[in-house]
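Of the protein chains in this complex, one is absent; all others appear in place.
We just call them A, B and C in the order they show up, numbering each chain from 1.
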């Protein structure tokens, strides 16, 4: 941590800062500048955010952190990308691009079965579908809940596709874990720390979505919550951030993929359906995500988008998804990956 | 809802849209324009987001919602601002500006007692203090939990100040409600719908903070979750949104105050401490919030900010808070309010 | 344009709005809703923003535009993507992906010649280099000005590469046009309407960069300024927008590429160097841009980034650029394009 003193600060104020740094267990290094002093306090800053309290001291202009506040998620801990085994044949973080596809919500047995068969035929390796739905409006369809989980399990039995579905509160996390192969934490819960801790205690891979106003560093801090509870199987998912642009539902931040690649060993996927909110843009952004280095994709596919209970405008029809997968294969190869 | 058709759309596509609108229970109104058709589908759109599925149909360029998706929170329901009685003497939403002050976290009996006495002496009407702390880092201080709640209750006994403190998950909500006079929902949980429903079922006023990436309309939808469960006592709190500007921790969106005033009957307060993240800016932004029409303020005050466990840089010392309150009185009077 | 009236508006207020619409030359269509009236006023809204003045009338809740405010840039005008011929062999908007590469600033004859030879050898088709530099700080290097233009022309003579360089004010636009093959309008001048009009009057292709806070619709309005002055040769360039994320210098909004593809016939390229601000992220984002459908790229290459006068951190060394181009070819093929 670097403490920048104000120009013309009294020596007593500077000395108080030096003393405080020592009390906090650091060795301060004083650098005299031409117009002001700068103090270096190098050490393990993690878990010691209290050092920030120095900002409140007299004569301090600013305090700049140096070390990353996350440990277990850091690329320094693990030079290789972590491979997360979801089933005997599905591994996320390896050479193969993993595509998770299916409807936004489970709506009926017919709908989820039809979806599962269609996405499998097109080459998807994981089935997605929401049973518990976090909806902005209390008047919107909130999901089929446990009945939806059962239908997902039945679709897995039918097709062999492992299942990813969302967990929306700590109370129902274990229930969801009984049925699901991957537990999804949605964007709106990405800093619901009680929930993060809970899934950190379960033995299931977790798909963590980035929050709409979450910096990449905060994203890794949320992953750190799960990792620090003992669950090392975390998949990060870029799904768009909120910006001033309204032509798309969110702004899919694909640069987060190479940035995360440098910062963390955790695998990273992208969700172009939520990222754009418009089925016309899903295919180009899916190709772009793989070109940017994504380990996988999450894509909404619905047999009848015009009658979907949620997110119809961003869902692909099975035929469009099949075409997407065919072309995606070419991009995967260009990226030295398989699909 | 207005459906704008693409220029040159086939009649069959347009008719399919008209049919779909009727199937959804609306009466469509077709307007022939010079270059394209526009269809009006007027009715109660709330709870029928499925209408959005029309966006996925052939020939549809865009679908524009018209009615607000919230009902109970709407100013149309209640022309007068709702008054929320927190104690025999404290009412939020009336003529009096209510100031909630205290430390970010409860750290010890001495600290919270000293804080309570100081903020009361300066004129605050409610004591704030966190017992359960949602922290970005799993390695940061997470709060004193139930022990902290007990200390808050003791501070209330000592000073007579009602207490506001944060609820971070549904499981501990009832525990918090045993001790607290107002239940706070933090910005990171502002779309934690399971938690919103839970506090909607309790008999305590709720202070709902705006999320960092939350539009004002979404803010009211989150309030609607609480209201629709039967709890009518919701206080909205503007606490800063996330923008590109880094000179302040967040950007305190004071224009949200008059905007909310027009849209909802719920009282609105502002939190200049989290909104700016810097104790130098708290006083001017507190004055500005009252000038913009806020019904109250939430301000962090700590007897020793340099040794605070959290948020030291944005906490005021009691002496600064006393000066702020003296000057705030003048602004309250200019705004035809009392303090 | 759709005018939504407030619930319970007096008939006189509604009639005043109807009258005003007629005075403005539109035919109003009144739709009675269950809780409020809605008025459609269909016609050519372009150039008649005055219709917005209706927002100021009594009883009006909101006014929703329907038609796009741009004409000449619209995809409706031209179903095929416009091909812009820069030289006998370089056409932007066709099958070939066009890569413009070179240093941020022209710094010396040796530097620009070395750069030009290197980028040509790697397969770039256009040489970039700034002679007039718009710099945030008045104390930063402001460019070699006309001397820089001469060096660019000499580099073109040497290599045969056409040259793109920035125009920063109307006064020097003609001077730049004497030397350059493509006139670049920088992000900070993207709403400098006097400059847009000026380059609209010149006979040179224009590369228009998106402003940092510019919506896609505003981007097309800026293009419309150039088109409406008679210059049809406009290339759009996505170069990152400003968001809360600080891990990258800007957030490269690649979804703008498919969005623009649907809205306009103008070709679209991407600048991953400015978009990310970090040379580590340039290659993956270049691949991603082509996968998303970009017609070309603009990439900063410097023979010695550590001693660059500007933008060193985001410049590639020639060897890295050569590697990028080799791999980019694979992505171009996957996208059914050539390089």
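Keep this in mind: a residue touches a chain if its C-beta (ideal position, glycine included) is under 8 Å from a C-beta of that chain, and two chains touch if they have at least 3 such contacts.
Keep in mind it's a predicted model, so treat the numbers as computed, not measured.
K.L.:
Mind giving the shown chains that are in contact with the missing chain?
P.N.:
By the stated touch criterion, the chain not on view contacts A, B, C.
K.L.:
Of C:53, C:89, C:108 or C:201, which residue touches the hidden chain?
P.N.:
Only one of C:53, C:89, C:108 or C:201 touches the chain omitted from view, namely C:53.
K.L.:
Just one of C:69, C:94 or C:160 touches the chain that is missing; which is it?
P.N.:
C:69
K.L.:
I'm checking contacts with the chain that's been left out. Which of B:153, B:259 or B:323 qualifies?
P.N.:
B:259
K.L.:
Counting contacts across the full complex, list the positions on subunit A that touch the omitted chain.
P.N.:
Touch set of subunit A with respect to the missing chain: 2, 4, 7, 29, 31-36, 38, 40, 42-44, 64, 66-67, 76, 242-244, 246.
K.L.:
List the subunit C residues touching the unshown chain?
P.N.:
With respect to the unshown chain, the touching residues of subunit C are 20, 46-47, 49-50, 52-57, 69-70, 134-140, 168-171, 188-189, 191-195, 197, 211-213, 218, 221, 224-225, 228, 241-242, 279, 305-310, 312-313, 315.
K.L.:
Which subunit B residues would touch the chain omitted from the figure, given the whole complex?
P.N.:
That gives, for subunit B, the contact residues 213, 215-217, 241, 243-248, 251-259, 262, 275-276, 280-281, 284-285, 287-293, 327, 330-331, 333-335.
One rule holds for everything that comes next: only the chains that are shown with their structure count from here on.
K.L.:
Give the label of the chain whose average Cα location is farthest from that of subunit A.
P.N.:
The chain lying farthest from subunit A is C.
K.L.:
In terms of CA centres, which chain lies closest to the overall middle?
P.N.:
Closest to the centre of all protein C-alpha atoms: chain A.
K.L.:
Suppose each chain is reduced to the average of its Cα coordinates; what separation in Å results between subunit A and subunit B?
P.N.:
26
K.L.:
Can you check how far apart subunit B and subunit C are, centre to centre, with Cα atoms defining each centre and the answer in Å?
P.N.:
38
K.L.:
Please output the residue numbers of subunit C that touch at least 2 other chains, ranges allowed.
P.N.:
243-244, 246, in rising order.
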